[in-house]
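With one protein chain held back, the other chains of the complex are shown just where they sit.
Naming follows writing order (A and B), and every chain is counted from residue 1.
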Amino acid sequence: MKEVENLHARYAHALDDDRLEDWPNFFTEHGVYRIATAENEARGLPLPVVYCEGRAMLRDRVQSLRHANIYEPQRYRHIVSSVLVEKIDEKRAQSIANFLVVRIMENGETMLFASGRYVDRILLKEMLYEERVVICDSRRFDTLLAIPL
Amino acid sequence: MKEVENLHARYAHALDDDRLEDWPNFFTEHGVYRIATAENEARGLPLPVVYCEGRAMLRDRVQSLRHANIYEPQRYRHIVSSVLVEKIDEKRAQSIANFLVVRIMENGETMLFASGRYVDRILLKEMLYEERVVICDSRRFDTLLAIPL
Partner (left out) sequence: MKEVENLHARYAHALDDDRLEDWPNFFTEHGVYRIATAENEARGLPLPVVYCEGRAMLRDRVQSLRHANIYEPQRYRHIVSSVLVEKIDEKRAQSIANFLVVRIMENGETMLFASGRYVDRILLKEMLYEERVVICDSRRFDTLLAIPL
C-alpha cells in the first residue's frame, strides 16, 4: 500500500529534518509509541525501553528532548525498507518494515546508531499510527539523549 | 512490479526473524542460490562462494547452520533498495536490487556485515526465485557461520 510507505517516509523526514514538534501528529490522539529490544520481544518480556501513550505524552517527550542538555549536536538519517502491509479489518492495517538509523556527530563522524523493525498498526482513513513499536536489534543504545526512532 | 518488491521484503523478514526453515520455500523446486564476489563477477570468473541448487540442498544448508557451533549468537538486518524489474518472457522477470546487511552481536555491537547486489530470475505466477545471485562487494566475509544473505 503506497499510502503506508508514504506515511513511513514522511515520518522519517520529519525526524531527520529535526521537526520533532511534528512527530506527535503522526499518531492518533491515543496512539502508542513503544521502543523495545528484540531480545525482550523474543523472550516475551513486555518491558519497553520507552513507552508513550497519547499525543500529550509524545509532546512531553519532545519538550524534554528540547530542554535536555545535549552536549553534542547531532543529526540522524533513517533508512526504511522491506515494508509489508496487511489489512487487519476495514479500518486498520498492520505494517512491518526494517530500519537503519545513522547518527552524524557535530565533528562529522558517522556511525550506525540503531537497526531493527517497525511493527505498526495504522488507521487507514486518517493515515495515522494507532501503535508504532520500534524493535531494536541491539540492547545497547542511548535512550536519554536519543530522539525518537 | 509491486509483487517482486513484496517477495524481496518477505525474504528479508524471514531471514531477519531467524525463520531459516522458511528460506528454501522462496525458491522453485530446482531453484539456484549463489553467492559471488563483485571482483570475480567483473573478471568473469564463475567461482561462487556458495552454490546451492534445489530446495533439498537449501534445506541441507539450513540444517548445517542450525547444528554448527556458533559461539556467538547474532542477529541480522537486511536493507533492500533500488529494485529494478524487467520481464524476460511471459513467465519470468529479472530483478536487480541493492542490499546492505547489518550484523548485531550478542553484546549489542553492530557492524556492516555485507553489501552488494541481488540479481534474480523470478517465476511470476508462483512468485518464487528460479535463481538468486548475491553479488557481494567485499571479498572479506565469513562464509562458514554466515546465514543466507
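Just so it is clear, a residue touches a chain if its C-beta (ideal position, glycine included) is under 8 Å from a C-beta of that chain, and two chains touch if they have at least 3 such contacts.
Quick caveat: nothing in here was measured; it's all calculated off a predicted structure.
Screening B:17, B:53 or B:137 against the full complex identifies B:137 as the residue touching the chain left out.
Only one residue in the set A:1, A:50, A:65 or A:79 touches the chain that does not appear here, and it is A:79. Residues touching the missing chain, restricted to chain B, are 38, 79, 81-84, 96, 98, 100, 112, 114-117, 137-141 (touch as defined at the top). One chain is missing from the display, and on chain A it is touched by residues 6, 8-10, 12-13, 16, 75, 77-81, 100, 102, 104, 107-112.
We adopt the following convention: only the chains that are shown with their structure count from here on.
Rounded to whole angstrom, the centroid-to-centroid distance between chain A and chain B, based on C-alpha atoms, equals 27 Å.
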